[in-house]
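These notes are about the structure you will find just below.
Heads up, one of the protein chains got dropped from this complex, but the rest are sitting where they should.
Moving on to chain A:
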Amino acid sequence: MSDAVSALQGETHEGFVTVAEAGLMGMITIRCDLGSKGLAKALKAERLPVPGPRRIETVEGRSIAWMSPDELLLICPHAEAPALTERLSAALSGEHALIVNVSDARAMFTIRGAKADQVVMKLSPADVATLPAGEIRRSRTAQVAAAFWRSGEDEISLVSFRSVAGYVIGLLEVSARKGSELF
């Protein structure tokens, strides 16, 4: 089989902060009744919680995010995703649920530096300044849908569709140029 490559193969730009495509990430979308016992059990077997509304929880290198009242996004190492999708599908086979490996349909970016949130502030109508740690915000960056969260101190992670990855890195690069800090 051919080697999997991420959309931009780790393209990085240095401005007043560093913006980079995060490389290959595994992403699994889970759609079902989030209150169901079957889901809680299936995720517990993977040592993951069911996140509350708009929350993102990180456990042992995997993150699980609340995307909508019936959708979760599980972010894991790329190589893990196919097996994890199969295990979750098997665990939820008795439920009205859909588990899909969407790793290759998405792109992930990291914005690292003391003023990382200013890069996103310029691109999104969301109130980034008041975004608490542990909350994922689905919104848009300029013309395309994106979701972002504070993935560490002075670090923001951003997820978009792979088809617009080139557009998003362009936005981030311009938004992070030296001298364009907001404050």
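The definition used in the following text is that a residue touches a chain if its C-beta (ideal position, glycine included) is under 8 Å from a C-beta of that chain, and two chains touch if they have at least 3 such contacts; residues count from 1.
The rule we apply is simple: contacts and distances are computed from a predicted model.
Asks: Which of the following names does UniProt give to the chain that is not shown: "histidine kinase", "Sugar ABC transporter permease", "Sarcosine oxidase subunit delta" or "NAD(P)-dependent oxidoreductase"?
Replies: Answer from the record: the omitted chain is "Sarcosine oxidase subunit delta".
Asks: Among the options A:29, A:58, A:89 or A:139, which residue touches the chain absent from this view?
Replies: A:139
Asks: Touching the left-out chain: which of A:24, A:67 or A:84?
Replies: Result: among the candidates, A:67 touches the missing chain.
Asks: When the complex is taken as a whole, what residues of chain A touch the one chain not shown?
Replies: Per the touch rule, chain A residues meeting the hidden chain are 53-54, 67-69, 71, 125-126, 137-140, 145.
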